[in-house]
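Omission of a single protein chain aside, the complex is shown with its protein chains in their original locations.
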Amino acid sequence: MGRRTYTRPMDGWWLRNPFFVKYMARELTAVFVVLYALILLVGVMRLAEGRAPFEHWVANLQTGPAIAMHVGLLAVFLYHTLSWFQIMPKTMAPVIVAGMKVPACAITGAGLVASAIASIAVFVAFRMFAA
Amino acid sequence: MSARSKQPIVWLLFGAGGMLSALIGWMLVFITGIAIPAGLFLSPDLFSYDHVLAFHRHWAGKAFAFAVISLFLWHGALRIYHSLHDLGIKSHTLNGWAVFGIAALGSAAAGYALLAIGF
Partner (left out) sequence: MPEARNITIEVLRYDPDGDGPPYLQAFPIEFTDDMSVLQGLQQIKDFQDGSLTFRWSCRMAICGSCGMMIDGTPSLACRSFLRDYLPGPLRVEALAHFPIERDLVVDAGDFMAKLARIKPYIIPKEVKPLSAGEYLQTPEDLERYEQFSHCINCMLCYAACPQYGLDNKWLGPGVTALLHRYNSDSRDGAAGERMQLAHEPEGVWGCTAVGYCSEVCPKAVDPANAVNQNKTKSAVSFFARFLGGE
């Protein structure tokens, strides 16, 4: 005997719940990670083409709109760092220290600290490279 | 024997790219897009052709540049692949060729350019 079940549509599913909106925002950071990678890719390609093409790429980066865009990119990348270390504990087996399970927020915190340290090291390396 | 997903290959690249971009992505954006162009905390000379060429002629500079460009592209590719599906664009094959194609082409272009720069 056939049963007439009803299947509800999924259209607009992620707009219906703030949790899903945050998830989509997290996933959307990927578009900007790719965008930045492409900017660097173009830079490396111009570098291979020669002095004038490369200096043209640098000049474009120095314009107001380019710097403003990178301020936006910076905000997105910071959100990526935060959301990445927030989801990281979910992908790990429990970490046991001194017989106690390390809470997720501690793992997130450790990740954020690691980002700060690694990034400062990169900055220092750039400063040293100028010398 | 059931079909095994091939996603682990891309997933590990996604994870590596995600970790690299989470650790130093924001600082790289600040350095290359704000600090050096505007001369903020760092000298604009860091982007002089001779400086940048010297960096990318060194094998370590090449490796770093390739890692950043390629892994950022692979990280973004898997996420965008899933997001296209989440937004209702359901063709796994088409979405896959598009996003992973771009990541592969981008990586190849980066590799080629970095080698063309010489040593």
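The chains carry the letters A and B, assigned in the order they are written, with residues numbered from 1 in each.
Please note the rule applied: a residue touches a chain if its C-beta (ideal position, glycine included) is under 8 Å from a C-beta of that chain, and two chains touch if they have at least 3 such contacts.
These numbers come from a predicted model, not from an experiment.
The chain not displayed here makes contact, within the full complex, with A, B. Chain B residues in contact with the hidden partner, per the touch definition given at the top, are 1-5, 7-9, 11-12, 82, 85-86, 90. Along chain A, the points of touch with the absent chain fall at residues 3-8, 10, 13-14, 16-17, 19-20, 23, 27, 87, 89-93.
The rule is short, and it goes like this: only the chains that are shown with their structure count from here on.
Per-chain Cα centroids separate chain A from chain B by 11 Å. Across the interface of their complex, chain B is touched by residues 10-11, 14, 24, 27-31, 33-34, 36-41, 43-45, 47-48, 51, 54-55, 58, 61-62, 66-67, 69-71, 73-74, 77-78, 80-81, 84-85, 111, 114-115, 118-120, 122-123, 126-127, 129-130 of chain A.
Within the complex, the chain B residues that touch chain A are 17-19, 21-34, 36-38, 41-47, 49, 51-53, 55-56, 65, 68-69, 72-73, 75-77, 79-80, 82-83, 86, 88, 102, 106, 109-110, 113-114, 116-117.
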